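Every protein chain except one is present and positioned as in the full complex.
A and B are the chain letters, set down in written order, and residue numbers restart from 1 in every chain.
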Amino acid sequence: MSLIYAFAISAQMGAGVYLLLSRHVMRILFGVVLLSTAANLLIFVAGGLQFTAPPVIQQGAQMLGEGAANPLPQALILTAIVIGFALVAFAAALVLKAYYALGSVFTDEQNDAEALGSPFDKEAATNV
Amino acid sequence: MSVIFSTMSRLFFVLMLVASVYMLFRGHNEPGGGFIGGLFAALAFALLALADSVKAARRALMIHPSVLIGAGLFLAFLSGLPGLLSDGSFLTHWWAEIGSVHVGTATAFDIGVFMVVIGGVLSLVFRFYEGVEQ
Partner (left out) sequence: MSDTLLLWPVILPLAGAALAAAFHARPGVQRAVALATMTATFGASVLLINAVMAGDILTKAFGGWMPPFGIVFAADRFSAAMVVISSLLALCALVFSMGDLRKRQVKSGFYPLFMGLMIGVNGAFLTGDIFNLYVWFEVMLIATLGLITLDRTRVQIDGAIKYAVLNLFSTILFLMAIGLLYGATGTLNMADLAIVLPQAESSAALTLSAMMFLMAFGIKAGFFPMFFWLPASYHTASIIVSAVFAGLLTKVGVYALFRVFTLLFEVDDGTLKPLIALFAAGTMVFGVFGAAVQWDVRRILSFHIISQIGYIMLGLAIATPLAMAGAVFYIIHHIVVKANLFFIAGAIHRATGSFDLRKSGGLMKSSPMLAVLFAIPALSLAGIPPLSGFWAKLMVVDASFQGEAAWLAAVALFVGLLTIFSMSKIWIEAFWKEPVRRLRVRPVPAAMIAPIAVLGIITLAIGFNPEPLVAFSNLAAESMGDRTQFIGAFFDQAHTAGVTP
C-alpha cells in the first residue's frame, strides 16, 4: 500500500519538477500545483496508512475511542490545500497580468526587472 | 450568451445563496461551515458574472469585495475578544442557549470566515473575468 503511494508521490513530484523547469509560465504554475499535491500526499502517507474508524468522538464520550484514525494529518492537509488554493489563484492572476503587460508567457522574454541598472545597458533603463 | 443559461443562472443564483447560508449554519455541528458556505456564495456571484457581466455581479454584491474581506476579518477578530477577556485566551468561545438554539461567538467567527471567503474569491474571480471581457 505504502509502495503505491510512494510511486504516486514520486511520479507527481517528477512531473512537477519537470514542468517547473519549463520556460512557459503556465507550465511552471502547473508544476507548482503538482508539487503541492505531492506534498499533501506525502503528509497523508507520513501520518500512517491504516484501516481505522473515523476520528469522531462518540456521544457522551470525552475522548476519541481506541482504534480511531489520527485526524491531525487530514487537518494539516486541509490547511495546506486551502492556503495552496489561495496562492495558486493569486499566481494565476499574476500570470494573466504578466501576459497582458509583458506580451509573452515565456520566461526568457521576461527580463525587464533584471535590466534595471544593468552594466550592459548603455541607455540606462528607467522606470517609475 | 444563450437564453437558457442566462435565465437559469438567475434561478441558480438564488438557490446557491440559500444553500450557502444553509451550509454556513449547518457547519455548527455537522460538516459545512463558513469556508464552504462562502465558496457556495462566491460561486453564485461568479455564475452571475459569467451569465450577465461582472458589472451586474458587482451591483448584486453591493459592496466592494475588499470591504467584505475587511469586515469579515474584523468580525472574526471581534469574536475572539470575549474569550480573551474572560479566560485570557484569544478565540476561546462563549456559548449560550437561546431557546433550543445553541449559539456562541464561534458562530460570529464562522460568519466572518464566510464573508472573507466571498470577498477573497470574488476579488480574484472578478479580476479574471474583467480581463477576459476587455
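As a working rule, contacts are C-beta pairs under 8 Å (C-beta built on N, C-alpha and C of every residue); 3 or more make two chains touch, one makes a residue touch a chain.
These numbers were taken from a predicted model, which means no experiment stands behind them.
Asks: Where the complex has a chain not shown, which of B:Leu39, B:Ile69 or B:Leu122 is the residue touching it?
Replies: Touching the chain that is not displayed is residue B:Ile69.
Asks: So that we can see where the missing chain sits, which residues of subunit A does it touch?
Replies: 20, 25, 28-29, 32, 35-36, 38-40, 42-43, 45-48, 62, 72-73, 76, 79-80, 83, 86-87, 90-91, 94-95, 97-98, 101-102, 107, 110-114, 116-119, 124-128
Asks: Spell out the interface residues on subunit B facing the chain that's missing from view.
Replies: Here the touching residues of subunit B are 64, 66-67, 69-74, 76-77, 80, 83-84, 87-93.
Convention: only the chains that are shown with their structure count from here on.
Asks: Round to the nearest whole Å and give the separation of the Cα centres of subunit A and subunit B.
Replies: From the centre of subunit A to the centre of subunit B is 25 Å.
Asks: Which of the residues in subunit B come into contact with subunit A in the complex?
Replies: Listed in rising order, the residues are 35, 120-121, 124, 127-128, 131.
Asks: If you look only at subunit A, which of its residues touch subunit B in the complex?
Replies: Checking each residue of subunit A against subunit B gives 82, 86, 89-90, 92-93, 96-97, 100.
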